[in-house]
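Structure, as structure tokens:
Shown here: the complex without one of its protein chains, the others still in place.
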Amino acid sequence: MRDIRLLHQMFLPGTLIGPFTQANPGLGGVCTFVGEVRTDQGVEALELTHYEPLTLKGMHELADRAFDRFTLMGLLMVHRVGVMRPGEPIVCVSAAALHRRDAIDAVDFCMDHLKSAAWFWKREKRAKGNGDSEWHWIEPRAQDAQDLARWQR
Amino acid sequence: MRDIRLLHQMFLPGTLIGPFTQANPGLGGVCTFVGEVRTDQGVEALELTHYEPLTLKGMHELADRAFDRFTLMGLLMVHRVGVMRPGEPIVCVSAAALHRRDAIDAVDFCMDHLKSAAWFWKREKRAKGNGDSEWHWIEPRAQDAQDLARWQR
Amino acid sequence: MITIVFLGKLADLAGAPTLQLAAPLDWAGLKAALPAALAEAIEDPRNRVAVNGALLADKAALQASAGDEIALLPPVSGG
Partner (left out) sequence: MITIVFLGKLADLAGAPTLQLAAPLDWAGLKAALPAALAEAIEDPRNRVAVNGALLADKAALQASAGDEIALLPPVSGG
């Protein structure tokens, strides 16, 4: 069972994970990661821009690599785009497998790649001292490169 | 938010994870692993025996170590005991953190220890050729020692 | 009396999950009171012993008195 989606509206991870688990009968384990917009001091919103012809294709290629690399029964990969408020889910990745190591590692692998090698551009709306707010683009971090390097082989 | 339980009855992971996520406002990510009884050929049931004075205490000590080792906001660790049928959940571990690496690694760490260093004894009821079935104790596997060794430092 | 709790496959060898034995008991006394197959099984260094929920570092140092609970713990199962 493979379910890869870009969503333009708020979603509830619980409504995806239950049906996904049911759709993979006989599994040994399911690992799920849900990322939310952090309530960082002064951050009012997060906007994710994508480029449809590359972003969704890239997520499908990432899913292909996860299926090649791990022994999976199913993979769910759902990513929000658009403007989100603190506390809203951004991403949900769930992997079902016979053995836990495959499920956990597949989620870890997909998250590292979605966070720093997928075609998303992010900016935060931050409060200024004077009551206004301003958008700031988020740059790649050194940690992202380290996270990705773990999967090089 | 810390929630450590031994359960004697069937549980629905989704009913635990929603409230757990809500109980950790401001989180950046939640990682959850749910293990189920696999539908292995000929396996009719799995029984987990525990020794209450050690098993629950051991789970609390494991949670303490996870909180020491990772930067967590919350940890949910729920384990079934008793007789389970294929497809029933055995274990649910969920970790909430500001950063995904802590959440994912904490779940991985807890699962490796619950699977092979916690006070549970497991036996499977397997069909015999003649229509009867027989209980077989499950022994530690070499893979378990390798999984645990990853966390030694 | 002292309660002996058999975990995992030791319960199969004992034929029951628990057994009552007269107090007091040390390690030699416990082994002498158990069937030979069981006495031999609990000598396996991978078998641990707990008294009232506390693991013994050295099971040969066992000292149990009336009302105590001795748990005999074989290796736990894998994943």
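For this structure, a couple of remarks:
Chains here go by letter, A, B and C, matching the order in which they are written, and residues are numbered from 1 within each.
The rule is simple: contacts are C-beta pairs under 8 Å (C-beta built on N, C-alpha and C of every residue); 3 or more make two chains touch, one makes a residue touch a chain.
All values reported here derive from a predicted model rather than from experimental measurement.
Judged over the whole assembly, touch between the missing chain and the shown ones holds for A.
Remark: the omitted chain is touched by one listed residue; of A:Phe11, A:Trp119 or A:Trp151 this is A:Trp119.
Although one chain is not drawn, its touching partners on subunit A can still be listed: residues 49, 51, 53-54, 57, 111-112, 115-123, 137-141, 143-144, 147.
Definition applied: only the chains that are shown with their structure count from here on.
Each chain gets a centre from its C-alpha atoms; the one nearest the centre of all protein C-alpha atoms is B. Each chain gets a centre from the mean of its Cα atoms; for subunit A and subunit B, those two points are 24 Å apart.
Work out the mean CA point of subunit B and of subunit C, and you get 27 Å between them. The mean-CA centres of subunit A and subunit C are about 50 angstrom from one another, to the nearest whole unit. Among all residues of subunit C, those that touch two or more other chains are 79. Residue positions of subunit A touching 2 or more other chains, listed in rising order: 100.
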